[in-house]
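Everything on this sheet refers to the single structure shown next.
The complex appears here minus one protein chain, its other protein chains still in place.
The first chain written gets the first letter, and so on, giving A and B; residue counts start at 1 in each chain.
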Amino acid sequence: MNDIVIDVRGLRKTYKSYRKAAGFVGSVRSIFWREAVMTEAVQGMDFSVRKGELVGFLGPNGAGKTTVLKMLSGILYPTSGEATVLGYKPWERNAEFQKRFAIVMGQKSQLWWDLPAMESFLLNKEIYEIPDRTYKESLEELTTLLDIKGLLDVPVRKLSLGERMKAELVASLLHRPEVLFLDEPTIGLDVSSQLAIRQFLLRYNHENETTILLTSHYMEDVVALCKRIIVINKGEKVYDGSLEEMVRETSDHKVLTVTFTEAVERKSFELLGRVMEYNPQRVVLHVPRAESKQVAAKMLTEMPVDDVLIDEPDIEDVVRKVFKETGREGLRKYES
Amino acid sequence: MRLLPLKLGLKIIENSWVRSFVWRSDIFFYRVGDVVSPLVQILIWNAVFATTTAFAGYTKETMISYVLVSSVFIALSRNWASENVGREIKDGLLNQYLVKPVSYVQFVMWNTVGRTMLATLMALVVIVVLGFVYREELYVPDFPHLILSVMIVAVAFVMNILLSIAIGLVAFWITSVEGFSAAYYNVRGLLAGGMFPLNILSPGFLFAMNVLPFSYTGFVPTQVFLGKMTVVESLAALAVVSAWTVALVVIVGVVWRLGIKRYEAVGI
Partner (left out) sequence: MKLSAHKLRRYAWIWRRAVAMHFGTLVTSRSDFVFFFLGKMVRMCFFFVFFISIFAVAPTVVGYSKGEVLLFFATMNLIDVLIQISWYRGFFLLPRMVRDGDFDFMLTKPVSPLFMIAFHIFDFLDLTTLPVAIGFLWYAFSLLPSLGAVAWIGYVIFLMNALALAFALNMTLAALTFRTVQTGNLWGVFRDLMYILRFPPEIFPRGVQFFLTFVVPMLVIVAFPVKAAIGRLPLAVGVYGLAISALALVLASKFWHRGLRAYSSASS
(Lines give C-alpha, C1' and ligand atoms only; values in the text may rest on other atoms or scores of the structure.)
Protein backbone atom coordinates (compact mmCIF):
# COMPACT_ATOMS: atom_id res chain seq x y z
CA MET A 1 0.00 0.00 0.00
CA ASN A 2 2.95 2.32 0.11
CA ASP A 3 2.88 3.48 -3.43
CA ILE A 4 -0.31 5.42 -2.83
CA VAL A 5 0.48 8.96 -3.83
CA ILE A 6 -2.85 10.69 -3.31
CA ASP A 7 -5.17 9.72 -0.53
CA VAL A 8 -8.50 11.43 0.04
CA ARG A 9 -10.91 10.69 2.90
CA GLY A 10 -14.20 12.38 3.54
CA LEU A 11 -13.16 15.54 1.70
CA ARG A 12 -15.81 18.19 1.91
CA LYS A 13 -16.01 21.80 0.71
CA THR A 14 -18.83 24.17 1.45
CA TYR A 15 -18.84 27.86 0.72
CA LYS A 16 -21.06 30.88 1.01
CA SER A 17 -22.19 33.18 -1.75
CA TYR A 18 -24.75 35.93 -1.96
CA ARG A 19 -27.87 36.54 -3.90
CA LYS A 20 -28.64 39.95 -5.29
CA ALA A 21 -31.86 41.11 -6.89
CA ALA A 22 -31.71 42.78 -10.26
CA GLY A 23 -32.27 46.45 -10.99
CA PHE A 24 -31.56 49.58 -9.09
CA VAL A 25 -33.84 48.98 -6.11
CA GLY A 26 -32.34 45.55 -5.60
CA SER A 27 -28.89 47.06 -5.63
CA VAL A 28 -29.72 49.62 -3.00
CA ARG A 29 -31.26 46.94 -0.81
CA SER A 30 -28.19 44.77 -1.22
CA ILE A 31 -26.10 47.39 0.54
CA PHE A 32 -27.88 46.68 3.75
CA TRP A 33 -28.85 43.04 3.56
CA ARG A 34 -27.97 40.13 1.33
CA GLU A 35 -29.31 36.63 1.22
CA ALA A 36 -26.57 34.10 1.86
CA VAL A 37 -26.54 30.87 -0.07
CA MET A 38 -24.54 27.87 1.15
CA THR A 39 -23.27 25.65 -1.60
CA GLU A 40 -21.79 22.21 -1.10
CA ALA A 41 -19.20 22.05 -3.81
CA VAL A 42 -17.70 18.77 -2.70
CA GLN A 43 -19.52 16.32 -0.46
CA GLY A 44 -17.51 13.80 1.46
CA MET A 45 -15.28 12.31 -1.21
CA ASP A 46 -13.03 9.25 -0.83
CA PHE A 47 -10.50 7.87 -3.27
CA SER A 48 -6.82 7.06 -3.61
CA VAL A 49 -4.40 7.17 -6.50
CA ARG A 50 -1.27 5.08 -6.96
CA LYS A 51 2.03 6.24 -8.30
CA GLY A 52 2.06 6.52 -12.07
CA GLU A 53 -1.70 6.34 -12.53
CA LEU A 54 -3.41 8.59 -15.02
CA VAL A 55 -6.84 9.31 -13.57
CA GLY A 56 -9.59 11.30 -15.23
CA PHE A 57 -12.19 13.30 -13.36
CA LEU A 58 -15.33 13.48 -15.35
CA GLY A 59 -18.37 15.50 -14.54
CA PRO A 60 -20.72 18.15 -15.77
CA ASN A 61 -19.92 21.84 -15.22
CA GLY A 62 -20.09 22.82 -11.61
CA ALA A 63 -19.75 19.23 -10.42
CA GLY A 64 -16.84 20.10 -8.17
CA LYS A 65 -13.91 18.74 -10.17
CA THR A 66 -11.90 21.96 -10.12
CA THR A 67 -12.61 22.41 -6.42
CA VAL A 68 -11.13 18.99 -5.69
CA LEU A 69 -8.02 19.84 -7.66
CA LYS A 70 -7.68 23.16 -5.89
CA MET A 71 -7.82 21.40 -2.54
CA LEU A 72 -5.25 18.83 -3.59
CA SER A 73 -2.89 21.56 -4.79
CA GLY A 74 -3.22 23.55 -1.59
CA ILE A 75 -5.07 26.52 -2.98
CA LEU A 76 -8.18 25.84 -0.93
CA TYR A 77 -8.76 24.46 2.55
CA PRO A 78 -11.37 21.76 2.85
CA THR A 79 -14.32 22.37 5.11
CA SER A 80 -13.71 18.95 6.60
CA GLY A 81 -12.06 15.67 5.74
CA GLU A 82 -8.48 14.76 4.95
CA ALA A 83 -6.22 14.46 1.99
CA THR A 84 -2.55 13.74 1.54
CA VAL A 85 -0.48 14.10 -1.58
CA LEU A 86 3.00 12.56 -1.50
CA GLY A 87 2.51 12.33 2.23
CA TYR A 88 1.94 16.04 2.70
CA LYS A 89 -1.22 17.95 3.59
CA PRO A 90 -1.48 20.16 0.51
CA TRP A 91 -2.91 23.19 2.25
CA GLU A 92 0.03 23.45 4.57
CA ARG A 93 1.88 24.62 1.44
CA ASN A 94 5.11 23.08 2.45
CA ALA A 95 7.82 24.34 0.07
CA GLU A 96 9.22 20.82 -0.31
CA PHE A 97 5.81 19.59 -1.37
CA GLN A 98 5.34 22.46 -3.80
CA LYS A 99 8.58 21.54 -5.55
CA ARG A 100 7.29 18.06 -6.20
CA PHE A 101 3.98 18.81 -7.89
CA ALA A 102 2.63 21.08 -10.59
CA ILE A 103 -0.77 22.34 -11.63
CA VAL A 104 -1.90 23.49 -15.04
CA MET A 105 -5.20 25.32 -15.40
CA GLY A 106 -6.80 25.33 -18.79
CA GLN A 107 -8.03 28.89 -18.93
CA LYS A 108 -5.40 30.62 -16.86
CA SER A 109 -1.77 31.02 -17.56
CA GLN A 110 1.26 31.37 -15.34
CA LEU A 111 3.30 32.70 -18.24
CA TRP A 112 3.96 36.43 -18.51
CA TRP A 113 1.81 37.73 -21.31
CA ASP A 114 4.10 40.21 -23.01
CA LEU A 115 7.28 38.24 -22.84
CA PRO A 116 8.64 35.17 -24.61
CA ALA A 117 7.90 31.92 -22.82
CA MET A 118 11.60 31.45 -22.24
CA GLU A 119 11.57 34.28 -19.70
CA SER A 120 8.89 32.58 -17.65
CA PHE A 121 10.84 29.32 -17.80
CA LEU A 122 13.90 31.04 -16.39
CA LEU A 123 11.83 32.53 -13.60
CA ASN A 124 10.50 29.09 -12.72
CA LYS A 125 14.04 27.80 -12.70
CA GLU A 126 14.82 30.21 -9.89
CA ILE A 127 11.60 29.60 -8.05
CA TYR A 128 11.94 25.83 -8.07
CA GLU A 129 15.71 25.93 -7.61
CA ILE A 130 16.31 23.68 -10.61
CA PRO A 131 20.02 22.93 -11.09
CA ASP A 132 21.43 24.18 -14.41
CA ARG A 133 21.97 20.77 -15.93
CA THR A 134 18.58 19.40 -14.97
CA TYR A 135 17.02 22.56 -16.36
CA LYS A 136 18.78 22.23 -19.70
CA GLU A 137 17.88 18.57 -20.02
CA SER A 138 14.24 19.08 -19.07
CA LEU A 139 13.89 22.05 -21.38
CA GLU A 140 15.38 20.11 -24.29
CA GLU A 141 13.25 17.06 -23.64
CA LEU A 142 9.99 18.93 -23.20
CA THR A 143 10.36 21.36 -26.05
CA THR A 144 11.25 18.52 -28.39
CA LEU A 145 8.36 16.34 -27.33
CA LEU A 146 5.93 19.21 -27.66
CA ASP A 147 7.60 20.57 -30.77
CA ILE A 148 7.76 24.22 -29.75
CA LYS A 149 11.49 24.83 -29.91
CA GLY A 150 11.13 27.64 -32.41
CA LEU A 151 8.48 29.47 -30.43
CA LEU A 152 10.37 30.17 -27.25
CA ASP A 153 11.41 33.65 -28.30
CA VAL A 154 7.97 34.79 -29.33
CA PRO A 155 5.88 36.84 -26.87
CA VAL A 156 3.28 34.58 -25.34
CA ARG A 157 0.41 36.76 -26.42
CA LYS A 158 1.35 36.15 -30.05
CA LEU A 159 1.13 32.39 -29.73
CA SER A 160 -1.97 30.47 -30.69
CA LEU A 161 -3.99 28.86 -27.92
CA GLY A 162 -2.51 25.45 -28.66
CA GLU A 163 1.04 26.75 -28.63
CA ARG A 164 0.38 28.58 -25.41
CA MET A 165 -0.86 25.44 -23.69
CA LYS A 166 2.23 23.59 -24.83
CA ALA A 167 4.44 26.31 -23.41
CA GLU A 168 2.38 26.16 -20.24
CA LEU A 169 3.10 22.45 -19.96
CA VAL A 170 6.80 23.02 -20.41
CA ALA A 171 6.81 25.67 -17.69
CA SER A 172 5.02 23.32 -15.33
CA LEU A 173 7.20 20.28 -15.95
CA LEU A 174 10.66 21.83 -15.87
CA HIS A 175 11.10 20.90 -12.24
CA ARG A 176 10.15 17.28 -12.94
CA PRO A 177 7.20 17.04 -10.58
CA GLU A 178 6.06 13.65 -9.40
CA VAL A 179 2.42 14.69 -9.44
CA LEU A 180 0.68 16.71 -12.13
CA PHE A 181 -2.78 18.23 -11.86
CA LEU A 182 -4.46 19.30 -15.08
CA ASP A 183 -7.66 21.30 -15.02
CA GLU A 184 -9.35 21.29 -18.42
CA PRO A 185 -6.04 21.39 -20.30
CA THR A 186 -7.52 21.03 -23.78
CA ILE A 187 -10.39 23.45 -23.42
CA GLY A 188 -10.78 25.74 -26.39
CA LEU A 189 -8.02 24.09 -28.38
CA ASP A 190 -8.23 22.99 -31.99
CA VAL A 191 -8.35 19.29 -32.75
CA SER A 192 -4.72 18.85 -33.72
CA SER A 193 -3.49 20.62 -30.59
CA GLN A 194 -5.74 18.47 -28.46
CA LEU A 195 -4.31 15.40 -30.08
CA ALA A 196 -0.73 16.56 -29.64
CA ILE A 197 -1.25 17.26 -25.98
CA ARG A 198 -2.92 13.94 -25.36
CA GLN A 199 -0.08 12.10 -27.01
CA PHE A 200 2.40 14.09 -25.01
CA LEU A 201 0.68 13.34 -21.71
CA LEU A 202 0.48 9.64 -22.46
CA ARG A 203 4.11 9.47 -23.34
CA TYR A 204 5.24 11.61 -20.45
CA ASN A 205 3.24 9.56 -17.98
CA HIS A 206 4.63 6.35 -19.41
CA GLU A 207 8.27 7.46 -19.42
CA ASN A 208 8.37 9.27 -16.09
CA GLU A 209 5.77 7.45 -14.03
CA THR A 210 4.30 10.82 -13.13
CA THR A 211 0.99 10.54 -11.35
CA ILE A 212 -1.52 12.58 -13.31
CA LEU A 213 -4.94 13.79 -12.30
CA LEU A 214 -6.90 15.32 -15.12
CA THR A 215 -10.28 16.99 -15.28
CA SER A 216 -12.05 17.43 -18.55
CA HIS A 217 -15.44 17.49 -20.06
CA TYR A 218 -14.12 16.35 -23.42
CA MET A 219 -14.80 12.67 -23.81
CA GLU A 220 -11.90 12.23 -26.20
CA ASP A 221 -9.44 13.33 -23.54
CA VAL A 222 -10.75 10.84 -21.07
CA VAL A 223 -11.09 7.95 -23.50
CA ALA A 224 -7.61 8.47 -24.93
CA LEU A 225 -5.79 8.99 -21.68
CA CYS A 226 -7.46 7.47 -18.70
CA LYS A 227 -7.70 3.86 -17.85
CA ARG A 228 -9.41 4.87 -14.67
CA ILE A 229 -12.07 7.47 -14.34
CA ILE A 230 -13.81 9.05 -11.40
CA VAL A 231 -17.18 10.51 -12.21
CA ILE A 232 -18.32 13.41 -10.09
CA ASN A 233 -21.76 14.87 -10.09
CA LYS A 234 -23.05 17.58 -7.77
CA GLY A 235 -20.03 17.24 -5.54
CA GLU A 236 -20.29 13.51 -5.06
CA LYS A 237 -18.28 10.66 -6.48
CA VAL A 238 -20.67 8.45 -8.41
CA TYR A 239 -18.27 6.12 -10.16
CA ASP A 240 -14.67 5.05 -9.74
CA GLY A 241 -13.25 2.45 -12.06
CA SER A 242 -12.41 1.71 -15.65
CA LEU A 243 -14.27 3.27 -18.51
CA GLU A 244 -15.14 -0.03 -20.17
CA GLU A 245 -16.67 -1.33 -17.02
CA MET A 246 -18.79 1.75 -16.61
CA VAL A 247 -20.07 1.39 -20.13
CA ARG A 248 -20.86 -2.24 -19.57
CA GLU A 249 -22.58 -1.61 -16.24
CA THR A 250 -24.68 1.28 -17.39
CA SER A 251 -25.70 0.05 -20.75
CA ASP A 252 -27.52 -3.15 -21.18
CA HIS A 253 -27.25 -3.06 -24.95
CA LYS A 254 -24.82 -3.07 -27.80
CA VAL A 255 -25.11 -1.12 -31.02
CA LEU A 256 -25.44 -3.03 -34.27
CA THR A 257 -24.88 -1.07 -37.44
CA VAL A 258 -25.74 -3.13 -40.53
CA THR A 259 -25.60 -2.15 -44.18
CA PHE A 260 -27.30 -4.13 -46.95
CA THR A 261 -26.82 -4.76 -50.60
CA GLU A 262 -30.57 -4.63 -51.22
CA ALA A 263 -33.44 -2.82 -49.59
CA VAL A 264 -34.85 -4.48 -46.46
CA GLU A 265 -38.17 -3.66 -44.90
CA ARG A 266 -38.22 -1.99 -41.52
CA LYS A 267 -40.53 -4.49 -39.92
CA SER A 268 -37.99 -7.23 -40.41
CA PHE A 269 -36.01 -5.71 -37.55
CA GLU A 270 -38.73 -5.04 -35.06
CA LEU A 271 -38.34 -8.37 -33.30
CA LEU A 272 -34.56 -8.29 -33.32
CA GLY A 273 -33.98 -5.18 -31.31
CA ARG A 274 -34.78 -1.50 -30.96
CA VAL A 275 -34.51 0.37 -34.24
CA MET A 276 -32.65 3.62 -33.74
CA GLU A 277 -32.02 4.59 -37.34
CA TYR A 278 -33.41 3.17 -40.52
CA ASN A 279 -33.11 3.58 -44.20
CA PRO A 280 -33.78 0.76 -46.70
CA GLN A 281 -30.11 -0.17 -46.95
CA ARG A 282 -28.86 0.66 -43.49
CA VAL A 283 -30.14 0.10 -39.99
CA VAL A 284 -28.84 0.87 -36.51
CA LEU A 285 -30.19 -1.42 -33.82
CA HIS A 286 -29.85 -1.49 -30.06
CA VAL A 287 -29.69 -5.14 -29.06
CA PRO A 288 -29.46 -6.60 -25.53
CA ARG A 289 -25.86 -7.61 -24.80
CA ALA A 290 -26.46 -11.27 -24.35
CA GLU A 291 -28.21 -11.55 -27.69
CA SER A 292 -26.03 -9.36 -29.84
CA LYS A 293 -23.98 -12.14 -31.38
CA GLN A 294 -27.01 -14.26 -32.10
CA VAL A 295 -28.86 -11.42 -33.73
CA ALA A 296 -25.86 -10.58 -35.85
CA ALA A 297 -25.49 -14.19 -36.89
CA LYS A 298 -29.17 -14.43 -37.73
CA MET A 299 -29.05 -11.32 -39.85
CA LEU A 300 -25.97 -12.53 -41.67
CA THR A 301 -27.66 -15.77 -42.64
CA GLU A 302 -31.15 -14.47 -43.39
CA MET A 303 -30.56 -11.05 -44.93
CA PRO A 304 -28.53 -9.58 -47.81
CA VAL A 305 -25.90 -8.12 -45.48
CA ASP A 306 -23.06 -6.08 -46.83
CA ASP A 307 -21.35 -5.14 -43.55
CA VAL A 308 -21.98 -5.62 -39.82
CA LEU A 309 -20.57 -3.56 -37.00
CA ILE A 310 -21.03 -4.53 -33.37
CA ASP A 311 -20.09 -1.69 -31.08
CA GLU A 312 -20.28 -0.50 -27.52
CA PRO A 313 -22.77 2.32 -27.00
CA ASP A 314 -21.46 5.77 -27.67
CA ILE A 315 -19.54 6.85 -24.59
CA GLU A 316 -20.99 10.32 -24.61
CA ASP A 317 -24.45 8.86 -24.38
CA VAL A 318 -23.35 6.61 -21.55
CA VAL A 319 -21.85 9.44 -19.61
CA ARG A 320 -24.82 11.66 -20.18
CA LYS A 321 -26.98 8.88 -18.87
CA VAL A 322 -24.83 8.51 -15.78
CA PHE A 323 -25.02 12.22 -15.10
CA LYS A 324 -28.74 12.29 -15.51
CA GLU A 325 -29.37 9.29 -13.31
CA THR A 326 -27.06 10.29 -10.52
CA GLY A 327 -28.25 13.87 -10.50
CA ARG A 328 -31.66 12.77 -9.38
CA GLU A 329 -31.87 12.50 -5.61
CA GLY A 330 -28.44 10.92 -5.31
CA LEU A 331 -29.39 7.70 -7.02
CA ARG A 332 -26.07 5.94 -6.67
CA LYS A 333 -26.04 2.96 -8.90
CA TYR A 334 -22.41 2.74 -9.72
CA GLU A 335 -20.21 1.83 -6.82
CA SER A 336 -16.78 0.50 -7.61
CA MET B 1 -26.72 61.91 -36.96
CA ARG B 2 -29.39 59.94 -35.13
CA LEU B 3 -29.85 60.91 -31.49
CA LEU B 4 -30.03 58.18 -28.89
CA PRO B 5 -33.66 57.75 -27.76
CA LEU B 6 -34.30 59.16 -24.30
CA LYS B 7 -35.59 55.88 -22.92
CA LEU B 8 -32.36 54.14 -23.87
CA GLY B 9 -30.37 56.99 -22.38
CA LEU B 10 -32.16 56.67 -19.07
CA LYS B 11 -31.65 52.90 -19.08
CA ILE B 12 -27.94 53.44 -19.62
CA ILE B 13 -27.87 55.77 -16.65
CA GLU B 14 -29.75 53.29 -14.46
CA ASN B 15 -27.37 50.58 -15.58
CA SER B 16 -24.35 52.62 -14.56
CA TRP B 17 -25.89 53.18 -11.15
CA VAL B 18 -26.51 49.45 -10.67
CA ARG B 19 -22.90 48.73 -11.58
CA SER B 20 -21.72 51.32 -9.07
CA PHE B 21 -23.74 49.67 -6.36
CA VAL B 22 -22.28 46.24 -7.04
CA TRP B 23 -19.06 47.43 -5.58
CA ARG B 24 -20.50 48.46 -2.28
CA SER B 25 -17.46 49.95 -0.65
CA ASP B 26 -16.97 52.15 -3.70
CA ILE B 27 -19.70 54.46 -2.55
CA PHE B 28 -18.50 55.05 0.94
CA PHE B 29 -14.75 55.04 0.85
CA TYR B 30 -14.13 57.27 -2.06
CA ARG B 31 -15.89 60.09 -0.28
CA VAL B 32 -13.07 60.32 2.23
CA GLY B 33 -10.97 61.82 -0.54
CA ASP B 34 -13.61 64.44 -1.17
CA VAL B 35 -13.43 65.57 2.44
CA VAL B 36 -9.69 65.36 2.83
CA SER B 37 -8.68 67.48 -0.10
CA PRO B 38 -10.67 70.64 0.61
CA LEU B 39 -10.19 70.25 4.33
CA VAL B 40 -6.43 70.14 4.05
CA GLN B 41 -6.44 73.11 1.74
CA ILE B 42 -8.49 75.07 4.25
CA LEU B 43 -6.08 74.16 7.00
CA ILE B 44 -3.14 75.33 4.96
CA TRP B 45 -4.77 78.62 4.18
CA ASN B 46 -5.58 79.01 7.85
CA ALA B 47 -1.91 78.61 8.56
CA VAL B 48 -0.89 81.04 5.85
CA PHE B 49 -3.37 83.69 6.88
CA ALA B 50 -2.10 83.47 10.45
CA THR B 51 0.90 85.53 9.45
CA THR B 52 -0.61 87.67 6.72
CA THR B 53 -3.98 89.23 6.09
CA ALA B 54 -4.23 89.27 2.34
CA PHE B 55 -2.95 87.06 -0.42
CA ALA B 56 -3.36 87.71 -4.14
CA GLY B 57 -6.48 89.69 -3.45
CA TYR B 58 -8.08 87.14 -1.12
CA THR B 59 -8.83 87.38 2.55
CA LYS B 60 -9.05 84.33 4.76
CA GLU B 61 -12.80 84.23 4.36
CA THR B 62 -12.84 84.56 0.62
CA MET B 63 -10.05 82.02 0.26
CA ILE B 64 -11.92 79.46 2.30
CA SER B 65 -14.98 80.18 0.24
CA TYR B 66 -12.86 79.67 -2.84
CA VAL B 67 -11.77 76.25 -1.65
CA LEU B 68 -15.27 75.10 -0.80
CA VAL B 69 -16.97 76.47 -3.86
CA SER B 70 -14.29 75.35 -6.32
CA SER B 71 -14.36 71.87 -4.78
CA VAL B 72 -18.08 71.67 -5.40
CA PHE B 73 -17.80 72.88 -8.96
CA ILE B 74 -14.87 70.63 -9.80
CA ALA B 75 -16.65 67.66 -8.26
CA LEU B 76 -19.74 68.43 -10.32
CA SER B 77 -17.81 68.19 -13.58
CA ARG B 78 -15.52 65.36 -12.68
CA ASN B 79 -15.54 62.26 -14.87
CA TRP B 80 -13.29 59.41 -15.89
CA ALA B 81 -14.55 58.96 -19.40
CA SER B 82 -11.14 59.34 -21.01
CA GLU B 83 -9.65 56.34 -19.32
CA ASN B 84 -12.70 54.19 -20.04
CA VAL B 85 -12.82 55.14 -23.68
CA GLY B 86 -9.08 54.67 -24.00
CA ARG B 87 -9.26 51.25 -22.46
CA GLU B 88 -12.22 50.11 -24.50
CA ILE B 89 -10.40 51.04 -27.67
CA LYS B 90 -7.15 49.41 -26.58
CA ASP B 91 -8.73 46.18 -25.46
CA GLY B 92 -10.97 45.89 -28.47
CA LEU B 93 -14.09 46.11 -26.33
CA LEU B 94 -15.21 48.75 -28.75
CA ASN B 95 -16.30 45.94 -31.06
CA GLN B 96 -19.36 45.09 -29.06
CA TYR B 97 -20.60 48.65 -29.47
CA LEU B 98 -19.82 48.81 -33.14
CA VAL B 99 -22.12 45.91 -33.89
CA LYS B 100 -25.02 47.45 -32.03
CA PRO B 101 -27.38 50.06 -33.43
CA VAL B 102 -26.14 52.85 -31.15
CA SER B 103 -23.59 55.56 -31.50
CA TYR B 104 -20.64 54.75 -29.28
CA VAL B 105 -19.97 58.38 -28.43
CA GLN B 106 -23.53 59.04 -27.39
CA PHE B 107 -23.55 55.84 -25.38
CA VAL B 108 -20.45 56.95 -23.55
CA MET B 109 -21.95 60.35 -22.87
CA TRP B 110 -25.02 58.93 -21.22
CA ASN B 111 -22.97 56.41 -19.29
CA THR B 112 -20.63 59.10 -18.05
CA VAL B 113 -23.54 61.25 -16.97
CA GLY B 114 -24.85 58.35 -14.92
CA ARG B 115 -21.57 57.58 -13.24
CA THR B 116 -20.73 61.20 -12.60
CA MET B 117 -24.13 61.96 -11.14
CA LEU B 118 -23.78 59.34 -8.49
CA ALA B 119 -20.26 60.27 -7.51
CA THR B 120 -21.16 63.93 -7.49
CA LEU B 121 -24.22 63.45 -5.34
CA MET B 122 -22.10 61.76 -2.75
CA ALA B 123 -19.43 64.43 -2.97
CA LEU B 124 -21.99 67.19 -2.63
CA VAL B 125 -23.32 65.74 0.59
CA VAL B 126 -19.85 65.76 2.03
CA ILE B 127 -19.03 69.26 0.92
CA VAL B 128 -22.32 70.67 2.13
CA VAL B 129 -21.40 69.37 5.56
CA LEU B 130 -18.04 71.07 5.32
CA GLY B 131 -19.76 74.23 4.18
CA PHE B 132 -21.93 74.13 7.26
CA VAL B 133 -18.87 73.73 9.47
CA TYR B 134 -17.24 76.75 7.91
CA ARG B 135 -20.42 78.70 7.42
CA GLU B 136 -19.06 81.83 9.08
CA GLU B 137 -16.47 82.25 6.39
CA LEU B 138 -18.71 81.35 3.53
CA TYR B 139 -19.26 84.18 1.07
CA VAL B 140 -22.82 84.66 -0.08
CA PRO B 141 -23.19 85.86 -3.64
CA ASP B 142 -25.92 88.02 -5.11
CA PHE B 143 -28.50 86.42 -7.34
CA PRO B 144 -27.18 87.27 -10.82
CA HIS B 145 -23.70 86.04 -9.93
CA LEU B 146 -25.08 82.88 -8.43
CA ILE B 147 -27.12 82.08 -11.50
CA LEU B 148 -24.28 82.84 -13.87
CA SER B 149 -21.83 80.68 -11.98
CA VAL B 150 -24.26 77.75 -11.98
CA MET B 151 -24.87 78.19 -15.70
CA ILE B 152 -21.15 78.14 -16.40
CA VAL B 153 -20.79 74.96 -14.39
CA ALA B 154 -23.69 73.35 -16.20
CA VAL B 155 -22.17 74.03 -19.60
CA ALA B 156 -18.73 73.04 -18.31
CA PHE B 157 -20.20 69.71 -17.23
CA VAL B 158 -21.13 68.84 -20.79
CA MET B 159 -17.92 70.31 -22.13
CA ASN B 160 -15.85 68.25 -19.76
CA ILE B 161 -17.46 65.02 -20.85
CA LEU B 162 -16.78 65.86 -24.48
CA LEU B 163 -13.23 66.83 -23.67
CA SER B 164 -12.62 63.59 -21.83
CA ILE B 165 -14.05 61.58 -24.69
CA ALA B 166 -11.86 63.46 -27.17
CA ILE B 167 -8.78 62.68 -25.07
CA GLY B 168 -9.84 59.06 -24.76
CA LEU B 169 -10.21 58.78 -28.52
CA VAL B 170 -6.52 59.55 -28.89
CA ALA B 171 -6.15 55.87 -28.06
CA PHE B 172 -6.80 55.21 -31.74
CA TRP B 173 -3.35 56.57 -32.46
CA ILE B 174 -1.04 56.08 -29.51
CA THR B 175 0.14 52.68 -28.41
CA SER B 176 -0.50 52.98 -24.70
CA VAL B 177 -2.99 55.23 -22.98
CA GLU B 178 -1.88 54.87 -19.38
CA GLY B 179 0.70 57.61 -19.24
CA PHE B 180 -1.33 59.95 -21.36
CA SER B 181 -4.45 59.47 -19.23
CA ALA B 182 -2.55 59.99 -16.01
CA ALA B 183 -1.03 63.19 -17.34
CA TYR B 184 -4.43 64.44 -18.46
CA TYR B 185 -6.01 63.91 -15.04
CA ASN B 186 -3.09 65.64 -13.35
CA VAL B 187 -3.21 68.64 -15.60
CA ARG B 188 -6.98 68.87 -15.62
CA GLY B 189 -7.32 69.27 -11.88
CA LEU B 190 -4.50 71.79 -11.64
CA LEU B 191 -5.69 73.97 -14.48
CA ALA B 192 -9.16 74.01 -13.00
CA GLY B 193 -7.75 75.79 -10.00
CA GLY B 194 -7.88 72.77 -7.72
CA MET B 195 -4.58 73.45 -6.02
CA PHE B 196 -4.85 77.22 -5.73
CA PRO B 197 -6.76 80.08 -7.35
CA LEU B 198 -5.20 80.69 -10.72
CA ASN B 199 -4.87 84.43 -10.32
CA ILE B 200 -1.70 83.88 -8.34
CA LEU B 201 -0.14 83.33 -11.72
CA SER B 202 1.23 86.15 -13.84
CA PRO B 203 -1.32 87.88 -16.10
CA GLY B 204 0.13 86.19 -19.17
CA PHE B 205 -0.38 82.72 -17.75
CA LEU B 206 -3.77 83.69 -16.45
CA PHE B 207 -4.89 84.75 -19.88
CA ALA B 208 -3.73 81.45 -21.32
CA MET B 209 -5.63 79.58 -18.61
CA ASN B 210 -8.80 81.45 -19.42
CA VAL B 211 -8.56 80.61 -23.06
CA LEU B 212 -8.18 76.91 -22.36
CA PRO B 213 -11.33 75.03 -21.39
CA PHE B 214 -10.02 73.48 -18.16
CA SER B 215 -10.39 76.49 -15.91
CA TYR B 216 -14.10 76.71 -16.61
CA THR B 217 -14.84 73.66 -14.49
CA GLY B 218 -13.59 75.25 -11.31
CA PHE B 219 -11.72 78.50 -11.26
CA VAL B 220 -13.86 80.67 -13.49
CA PRO B 221 -17.30 79.84 -12.06
CA THR B 222 -15.87 80.26 -8.57
CA GLN B 223 -14.59 83.71 -9.48
CA VAL B 224 -18.05 84.56 -10.71
CA PHE B 225 -19.60 83.18 -7.55
CA LEU B 226 -17.25 85.21 -5.36
CA GLY B 227 -18.17 88.35 -7.25
CA LYS B 228 -14.66 88.83 -8.56
CA MET B 229 -15.97 89.15 -12.08
CA THR B 230 -18.59 91.65 -13.21
CA VAL B 231 -21.81 90.46 -14.79
CA VAL B 232 -20.50 91.40 -18.22
CA GLU B 233 -17.27 89.49 -17.67
CA SER B 234 -19.28 86.53 -16.42
CA LEU B 235 -21.44 86.53 -19.52
CA ALA B 236 -18.30 86.61 -21.61
CA ALA B 237 -17.00 83.60 -19.71
CA LEU B 238 -20.26 81.79 -20.32
CA ALA B 239 -19.87 82.52 -24.01
CA VAL B 240 -16.33 81.15 -24.04
CA VAL B 241 -17.23 77.88 -22.34
CA SER B 242 -20.24 77.47 -24.63
CA ALA B 243 -18.03 78.05 -27.64
CA TRP B 244 -15.65 75.40 -26.38
CA THR B 245 -18.53 72.98 -25.96
CA VAL B 246 -19.71 73.47 -29.51
CA ALA B 247 -16.15 73.22 -30.80
CA LEU B 248 -15.69 69.97 -28.93
CA VAL B 249 -18.82 68.46 -30.41
CA VAL B 250 -17.29 69.05 -33.81
CA ILE B 251 -13.83 67.88 -32.70
CA VAL B 252 -15.16 64.67 -31.21
CA GLY B 253 -17.07 63.97 -34.39
CA VAL B 254 -14.02 64.50 -36.57
CA VAL B 255 -11.64 62.58 -34.33
CA TRP B 256 -14.09 59.70 -34.14
CA ARG B 257 -14.46 59.44 -37.89
CA LEU B 258 -10.75 59.56 -38.45
CA GLY B 259 -10.04 57.17 -35.65
CA ILE B 260 -12.56 54.52 -36.51
CA LYS B 261 -11.09 54.25 -39.97
CA ARG B 262 -7.78 53.51 -38.42
CA TYR B 263 -9.16 51.14 -35.92
CA GLU B 264 -8.14 47.55 -36.18
CA ALA B 265 -10.35 45.27 -34.29
CA VAL B 266 -7.80 43.76 -31.99
CA GLY B 267 -10.16 42.03 -29.60
CA ILE B 268 -10.47 38.33 -28.94
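Brief remarks follow.
Going forward, a residue touches a chain if its C-beta (ideal position, glycine included) is under 8 Å from a C-beta of that chain, and two chains touch if they have at least 3 such contacts.
What you see is a predicted model; the values in this text were computed from it and never measured.
Within the whole complex, touches from the chain that is not shown fall on A, B.
Check B:L10, B:A183 or B:A243 against the missing chain and you find that the one touching it is B:A183.
Among B:V128, B:I174, B:V211 or B:V250, the one in contact with the hidden chain is B:I174. In the full complex, chain B touches the omitted chain through residues 23-26, 28-30, 32-33, 36-37, 40, 43-44, 46-48, 50-52, 54-56, 174-176, 178-180, 182-187, 190, 195-196, 200-201. Considering the complete assembly, chain A touches the hidden chain via residues 13, 15-16, 39, 41, 67, 70, 73-77, 79, 91, 93, 95-96, 98-99, 101-103, 105, 107-110, 112-115, 119-120, 122-123, 126-129.
By definition in this document, only the chains that are shown with their structure count from here on.
Each chain gets a centre from the mean of its Cα atoms; for chain A and chain B, those two points are 53 Å apart.
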